[in-house]
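For this view, one protein chain was removed and the others were kept in their places.
Order of writing sets the labels: A, B and C. Residues in every chain begin at 1.
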Amino acid sequence: MAPGGSLAWQIPALGQILTADSAGDEVFFPTRAQYVEVATVLREAGFATCSDLCAVDYLTHLGRKLPDGVAPERFEVVVNLLSLAPARRVRLRVMVPEHDPVCPTLFFVYPGTENMEREAYDLMGIRFDGHPDPSRILMPQDWEGHPLRRDYGVGRVPVQFKGAPGPR
Amino acid sequence: MGSLDSYLPIFLLLALGVLFAALSIAASRLLAPYRPNAAKQAPYECGIVPTADPPQRFPVRFYLVAMIFIIFDIEIIFLFPWAVIYGQLGRFGLVEVIVFAGAVFVSFIYLVANGALDWGPERRARSFRGASERTTESTVRRVGSAGGRAA
Amino acid sequence: MPIAESWNGLESVRHNLLTGKLEDFVRWSRRSSMWPATFGLACCAIEMMAAGGAEYDMSRFGMEVFRASPRQADLMIVAGRVSQKMAPVLRQVYDQMMEPKWVISMGVCASSGGMFNNYAIVQGVDQIVPVDVYAPGCPPSPNTLLHAILTLHEKVRTGEILRRRRASGAGAGVDLATEVPGWTQPLATPARLGTPR
Partner (left out) sequence: MTSDHVDGVIGDAPVTAALTGDPELARLVAKTDEGSQELAPADATSRVKLAIEQGGVLRVPESNALDPDAADATFGAGETMILNVGPQHPSTHGVLRMMVELQGETILRSKPVIGYLHTGMEKMGEELTYVQGATNVTRMDYLSPLHNELVFSLAVEKLLGVDIPPRATWIRMLMCELNRISSHVMWTASNGLDLASTTMMIFGLRERDLVLTFFEKVTGLRMNHNYIRPGGVAADLPDGWEDDVEAIVDTVGARLTDYDNLLTGQPIFRERTEGVGVVPADLLIALSATGPLLRAAGVAWDLRRAMPYLAYDDVDFDVIVGSAGDCFDRYAVRLNEVRESIRIVRQILEKMPSGDYRAQDKKVTPPPRARIDESMEALIHHFKIFTRGIEPPEGEVYVAVESPRGELGCYLVSDGSNHPMRMHIRAPSFVNLQSVPALLRGGLIADMVAVLSSVDPVLGDVDR
């Protein structure tokens, strides 16, 4: 268990958020509605930095191990919070359905997530409503599609044997 | 012709300069391929194709800085001939150049008073030069393993 | 009035500065002061800087200084992987370089996309700019880069590079004598080749 006992016991407001222990790290599964509020509570509790935010596409692996009560969805936004005073990490995993890939922005709780959310939108196609600058960050502006999705091909150019199909 | 031969080295230098310039221009005109295209004539924007053309109006302060430079540059140029014959002028020359420098210095005071020169980030109140004696040792502190977890 | 039947002028004489042909003299001057443009992209750029450092010292071969602006550069070393977003920028900088200009494609990522055969990398920079010398390696060690540079120097000095270019019509059309019409074939598709359909 994380040092200092499970966080859910320490912070009453987190009581009803489902939690799991993945390889020694503490993971919470807030729903999209509770997401920003849980992040604010955690920030008050000392998690001053959001060290990482990324989106995961579970298209080929929908049936993964989840604590019961969490409905598996195709997309997941994974936020990694870090507290400096007692050195601890906690992870939030938010389910984002495929038909409505929208997630509330974390910018007004952790300003450090501005570029991370733009990258998640750019590569995975999850829109963050309320984000000040919802544009692409890594791909060219006129690029169609979101490359990191599982149904987006690798874009491999076939190896150029004599007579092999290919642009060259 | 007597007085002219003292000018011979200057003419020689001038001729050599012109010759060298003409030679290099002619060589590049003749030997280098000249194939202008629109990309080459477009302003270099670190690789980005310029869509908006550069603004025509520049802040007026650039002009002001140029004017100030010209004033003090000409002042220095006037000092050159004075310095050559400074020996014969004696006390009169000294007083005369002090009056000349004083007149230009008054304009300098007026300029600084009007704030023509302070154009830039005002927040960096520059302490007197060399005041801070920070070295790479003095400006950092070391938190050893016994020094506790975080600051 | 030829002395012998096959009098080929001064061809057989070993030329020096005075009797050498003007064109050889110009080619020699181009070879021995070829300034590279800083086009460092990824890991190969660090090895290119190491080649410019004191240990491998590219300036022994007349490549004294890395010119940042393409106006003063003769050689573009594409050092690193070229992404789809960077392709038009590379083309623009190449267009803005003055003739005579040459391109070394440093590293396998620039030459053929390397291990990144995916949506993001242009599979070979020769889809965008005509390349003269390819340097293998990932990253090529500074010695490999110097070898590539010396190969290019040799081709420029002997003028062999011009014959190849005149024949194929590619390249920057740098020879003095003839005017090479349309030195680059127009790119059939937009500069973003390798984009998945």
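Annotations for the structure displayed:
Assume a contact is a pair of C-beta atoms (placed from the backbone, for glycine too) under 8 Å apart; a residue touches a chain by one contact, two chains touch by 3 or more.
Please read these numbers as outputs of a predicted model, since none were measured by experiment.
Among the displayed chains, contact with the absent chain in the complete complex occurs for A, B, C.
Of B:P9, B:P59 or B:G115, it is B:P59 that touches the chain left out of the display.
Of the options C:L22, C:A68 or C:L150, the residue whose C-beta touches the omitted chain is C:A68. The residue touching the chain not shown here, chosen from B:I48, B:I71, B:L89 or B:A103, is B:I48. Think of the hidden chain as still there; on chain A it touches residues 22-23, 25, 43, 48-52, 54, 56-58, 60-61, 64-65, 78, 80, 82, 84, 87, 89, 91, 107-116, 119, 123, 132-133, 135-142, 147-148, 154-155.
Against the chain not shown here, chain B presents residues 33-39, 41-42, 45-51, 54-55, 57, 59, 61-62, 119-121, 123-124, 129-130, 132, 134-137, 139-145, 147, 149-151. Residues 38-43, 45-47, 49-50, 52-55, 66, 68, 80-81, 83, 85-89, 91-93, 95, 115-116, 118-121, 138-139, 141, 179, 181-184, 186-187, 190-192 of chain C touch the missing chain (whole complex, contact as defined above).
Everything that follows uses one rule, which is that only the chains that are shown with their structure count from here on.
As a whole-number value, the distance joining the C-alpha centres of chain A and chain B reads 53 Å.
The distance from the centre of chain B to the centre of chain C, each centre being the mean of the chain's C-alpha atoms, comes to 37 Å. Across the assembly, chain A contributes no residue that touches 2 or more other chains.
Residue ranges of chain A in contact with chain C, taken from their complex: 138-140, 143, 147, 152-157, 167-168.
Those residues of chain C that touch chain A in the complex are listed here as 84-85, 113, 117-120, 123-124, 127, 189, 192-196. Those residues of chain C that touch chain B in the complex are listed here as 22, 26, 69-71, 88-90, 92-93, 95-96, 98-100, 172-174, 176.
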